[in-house]
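One chain of protein is taken out of this complex; the other chains stay put.
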Amino acid sequence: MSRVSLLSDLLSSLGARTWFGERAENQPVPVTELTALCAKLVRSKGEATGVRMASEILGGLRALDEAGTERFFRALAEEFSPEAPALKAAAEAYAKDPSPKTLSVLQKLAEPPRQELFRRLNLAPGGTAELVKLRERLLPLLKSDRETFAPVDLDFRHLFQSWFNRGFLVLRPIDWTTPANILEKIIRYEAVHAIDDWDALRDRLAPSDRRCFAFFHPSIPDDPLIFVEVALTRDIPASIGAVLAEDRAALPAHSTDTAVFYSISNCHKGLAGVSFGSFLIKQVASDLKDSLPNLKTFVTLSPVPGFAAWLKRLPEDVVEGFTPEEKAAIAIVADQGLAFDAEWAFETELAEEARDGLLSLAARYFLRAKRSDGQPVDPVARFHLGNGAILNRIMHLGDISPTGLSQAHGLMVNYLYDLARVEQRHEAYADGQEIAASRAVTSLLPAGAGPHSMKDVA
Amino acid sequence: MSRVSLLSDLLSSLGARTWFGERAENQPVPVTELTALCAKLVRSKGEATGVRMASEILGGLRALDEAGTERFFRALAEEFSPEAPALKAAAEAYAKDPSPKTLSVLQKLAEPPRQELFRRLNLAPGGTAELVKLRERLLPLLKSDRETFAPVDLDFRHLFQSWFNRGFLVLRPIDWTTPANILEKIIRYEAVHAIDDWDALRDRLAPSDRRCFAFFHPSIPDDPLIFVEVALTRDIPASIGAVLAEDRAALPAHSTDTAVFYSISNCHKGLAGVSFGSFLIKQVASDLKDSLPNLKTFVTLSPVPGFAAWLKRLPEDVVEGFTPEEKAAIAIVADQGLAFDAEWAFETELAEEARDGLLSLAARYFLRAKRSDGQPVDPVARFHLGNGAILNRIMHLGDISPTGLSQAHGLMVNYLYDLARVEQRHEAYADGQEIAASRAVTSLLPAGAGPHSMKDVA
Amino acid sequence: MSRVSLLSDLLSSLGARTWFGERAENQPVPVTELTALCAKLVRSKGEATGVRMASEILGGLRALDEAGTERFFRALAEEFSPEAPALKAAAEAYAKDPSPKTLSVLQKLAEPPRQELFRRLNLAPGGTAELVKLRERLLPLLKSDRETFAPVDLDFRHLFQSWFNRGFLVLRPIDWTTPANILEKIIRYEAVHAIDDWDALRDRLAPSDRRCFAFFHPSIPDDPLIFVEVALTRDIPASIGAVLAEDRAALPAHSTDTAVFYSISNCHKGLAGVSFGSFLIKQVASDLKDSLPNLKTFVTLSPVPGFAAWLKRLPEDVVEGFTPEEKAAIAIVADQGLAFDAEWAFETELAEEARDGLLSLAARYFLRAKRSDGQPVDPVARFHLGNGAILNRIMHLGDISPTGLSQAHGLMVNYLYDLARVEQRHEAYADGQEIAASRAVTSLLPAGAGPHSMKDVA
Partner (left out) sequence: MSRVSLLSDLLSSLGARTWFGERAENQPVPVTELTALCAKLVRSKGEATGVRMASEILGGLRALDEAGTERFFRALAEEFSPEAPALKAAAEAYAKDPSPKTLSVLQKLAEPPRQELFRRLNLAPGGTAELVKLRERLLPLLKSDRETFAPVDLDFRHLFQSWFNRGFLVLRPIDWTTPANILEKIIRYEAVHAIDDWDALRDRLAPSDRRCFAFFHPSIPDDPLIFVEVALTRDIPASIGAVLAEDRAALPAHSTDTAVFYSISNCHKGLAGVSFGSFLIKQVASDLKDSLPNLKTFVTLSPVPGFAAWLKRLPEDVVEGFTPEEKAAIAIVADQGLAFDAEWAFETELAEEARDGLLSLAARYFLRAKRSDGQPVDPVARFHLGNGAILNRIMHLGDISPTGLSQAHGLMVNYLYDLARVEQRHEAYADGQEIAASRAVTSLLPAGAGPHSMKDVA
């Protein structure tokens, strides 16, 4: 609110001419007028004028309905792209004579005017946050007509990668003394283990053995970009239920030895593809170690979102070659129809019967199943292994929530971050897609699994 | 310092492998190793690795001597430019078939890898400030070999214009409660009217009728980018001496009616060409008006740095056509040899005799003298008129310091910012180079000056 | 928490001898040991020792049950009072020869050692807040045995009046950006119109036409002492329901003209008798006027807590002399048995019938009914009139909540703060108990009410 009022103050003190003239309240500005003003903004040299124009354009865009939004992005795609004839001439000139001079002309003409438009829209108070939201509205269109909209999206990403460079981000702890307007966003954005209300939030933040950290951008100080929730424990917990139990007793922080990263949430769809997660985990681990030297182990407690689906799409002949325990497990978990009321998990005997087979199947899933590009099938595994973590443990019945059962037949895993070795591991993974796993995990692989990858059929 | 220690903590907690191996202290890293690590950094996918590499490269660069620096920039120009063969092929493909696909390839290949290098160097703690300093070291080379180094400089500017976008800058007041480490920079950076020591600084900041404001970038929180010093007065002061007099009595702020912007200083050469001045003045004027509604007039008290030189290079036949007063004035100020001990200015009678002629010549200088591009000869005039200000008054004996006398024969001027009209004026100036001037100024023009521009011979 | 951990750090770094020796966890320290350590603390000269002793005593006191608490306070009353024989001798010496010297001895011996004890307990981290809570535990004992405990309470009050001097308090706005640990206390402490949950809290704090301010003591930075909730409105609202309606549309703050103080809550029973309310209202009104010059009217929207009870205890013969409308109103509201499901208020016709009589009775209640000390019967009226406010309006059906109906037959009132005149009015009230009331209120008095006070029988 203060930013907006600041703007209106600024505008009124500047004499407050509006670009769109008088208009009945709630009457949106037509898209053609918006794009015309965008064109004027890109060409303008008047900097103070620019602030005003940017604000009015962003205001106009906020008011657009879905159809208007699509028309606007289409106009961005068509009218704010490089000018083909001029660029063609420059390309020919460079092709004929690749010199610094022809290169410079080519570069200048190859950059879409959209980028300059976005930079100038950023002049408006609150502009950065608005642009992130604007891209969020582009993403659905991208699915329906990639060819038209991908170039627009590329320009957003190009700018965001520059603006949201790790060097500009600020790490801040989130706790029970954090302002409420930020905390309500933590409730809203939590994507892994939902927070029901403010009491639940306090249980995540206030106890002496809980921590939370978020990255912020200085221009969006009251809205986190990504945050991670951490439980300080003695030993690695065997399930998420144990971590979130309402009636547990909190431990003094200095008596713990393990930091468990049990939830990482990206907050803005509009920043898709601009990644902070790896930096966040390592920075938080490093900061925690500094302030609590008693911490020895840094692990995640992570979901296995692709396991059940992968199991389902395994060709029959492949399953044929599995061990009897594996086949038994498949029979148990498959029998139960929709996984989310999977009764087997709550019947001790059945659950116990499925254990060895499930763990063995999971070992295949993580260590042998590969996408066509050679990477692991599991997206969370790709993220953490890519960060230099090691797959440390697979836990039977680690998450018996409906989501946990339907996605992963109840499995959870730990990825362990050994700060002294993440770099080498990262490189080993990046170079050779070497899956780093503990003995506890590799020993789950059945003898007959062999050394070869299983190409995934997805 | 805290950022650096933070870094070393981070590094040590990460296990602290160094890229350059053991090396005797103060033994600089060879340029070839630096550029090799730069190449590795651009290619690398490991984000945490990147932070470390960036820090070590920046450390290595800091230690380079002048010759090493030049070799490094030369390597940047040669080895981190677009790859000619690939780009050539892409240019030909685009020229043959200008489609989104060929365009996308062309764009990707046209961007110099230097830009990605700079973005990744920014990952290092303190990286943004380091990159600004790095560009500062490039600027002298630009003068000696523009062809080689201009493309490198272009990449710096391209990134800086994005990173130092007005939308990311923070305006902060500077006063006597500002931390000393920032204040010592104000002393160092003041470029217009030097500040001798801390007592002089307090005289500029502490009195009730003094204000100072600076723009900061969030990643460089203890080093201003640009600052402006303001005197609150009753009426527009007739000289800078009156503003800076040591023995003056301070006025209560709420009893003043005029804000005089008497000094604007850019702080970092490395940000040359990335302009903030216009935003700063308007924002400060707007903020001052909000907090002190009694302020009615916003003017600068500005030097006239080009006047004396222009007068000197006027062709004799042109001077021939001037009025007798003008010729007399020229005689008086020219007679005195080196302007900086210009005695005429301190002899009341002589000074009075020169007055009318000098003011008349100044009117020609501002209103008629034009560069080949049609803009005014005076650089300060170009800045303020371009911001939408009006040339409000020319003051005889406004600055009788050695600099004032040698550059401008003692003249100073006011540019007036009428916030309600700066936009229209800015546009009128941008479109038609219309010199906005008050009646007080235009009436100084001698009748015979005519409506036509005088092309400057410089 | 941070204060406490800071303490434990401090203690452990100091070598951490404990005064009470090893003790099974949760095993409270006996009262006799606590008072012995109190005695040691009062006598001790070692300042660092004092911090530790104070912390341990406060810890021990926290763990005492009710009986232990009483024993402790009894010990304070008996063992930490002035020593009678010595004081008696000093009194005799002074009575015989009242000189500076005998006076000084008398003063020294007359001050109970309890005061020094409290001052030294305040050395402990968090000590100030602990002492406030300690007094809260004394208050119930005061009711049962005033003679014993009143002197102890007097010492608390004496110190608190010095420590919580207005000159040390800090006024801070409370809004939706306030830390959650403070906001949860606002929910807990709200004493006038309860706040059900965090959504309700946001409705009180976040809208553009709502404000809240609290006084804090610097040593208790996360716990307010008193706070006031303000609604910005156009015109004075006719009921609390209109102010708190969930579906109302918020007004822009700069378009309002009235600030309504609709709830003032003291937060700590332990500070009973140490008053901040008057300062808070005037400071908030003054600050609001500064930041929103459009505000012209500052009123409370206040309950009338004593009205129904006063009406009930009126002698029959007095009621006999009332007007027919008044008698009718009494009949209507009295008929309904328990007031808190008072149906008459929800039957339009009946409610309308009661209006004139109730307003007339209320005018008698405010303007004529007096306690034996000559002050108005209504405690809220005493507070605001004593602050220099004027009784501005009496509103029929202003609060139809169960509380509003049972205490005040639905009446609410406005007290108006005319900042330019509160001082004179305060003095007129303090000197002559002159009840300042608007014409709108005085004109409600029936003609036969006469100029004389009605002595209240309570």
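General observations
Note that the chains are named A, B and C in the order they appear, and that numbering of residues resets to 1 at the start of each chain.
Keep this in mind: contacts are C-beta pairs under 8 Å (C-beta built on N, C-alpha and C of every residue); 3 or more make two chains touch, one makes a residue touch a chain.
Values in this document were obtained by computation on a predicted structure and should not be read as measured data.
The chain not shown here makes contact, within the complete complex, with B, C.
Contact with the chain that does not appear here is found for just one residue of B:Leu183, B:Cys212 or B:Val413, B:Leu183.
From the set C:Ala95, C:Ala309, C:Ala331 or C:Ala440, the residue in touch with the chain omitted from the display is C:Ala95, counting the whole complex.
The hidden chain makes contact, of the residues C:Arg157, C:His254, C:Arg355 or C:Arg421, with C:Arg421. Looking at subunit B, the residues touching the absent chain are 1, 176-181, 183-184, 197-198, 202, 206, 208, 222. Mapped onto subunit C, the footprint of the missing chain covers residues 9-10, 13-15, 17, 45-49, 51-52, 81-82, 84, 87-88, 91-92, 94-95, 98, 100, 103-104, 106-107, 110-111, 119, 122-125, 127-128, 147, 150-151, 154, 159, 161-163, 165-168, 170, 218-219, 275, 278-279, 282-283, 286, 289-290, 386-388, 419-423, 426-427, 430.
Going forward, only the chains that are shown with their structure count from here on.
The pairing of subunit A with subunit C is characterised as same-residue: of all residue numbers used at this interface, over half are used by both copies. Overlaying subunit B onto subunit C using CA atoms gives a rotation of 180 degrees, to the nearest 5. The centroid of the Cα atoms in subunit A and the matching centroid in subunit B are 40 Å apart. Rounded to whole angstrom, the centroid-to-centroid distance between subunit B and subunit C, based on C-alpha atoms, equals 58 Å. Computed from the mean C-alpha positions, the centre of subunit A lies at a distance of 50 Å from the centre of subunit C. Across the assembly, subunit B contributes no residue in contact with two or more other chains.
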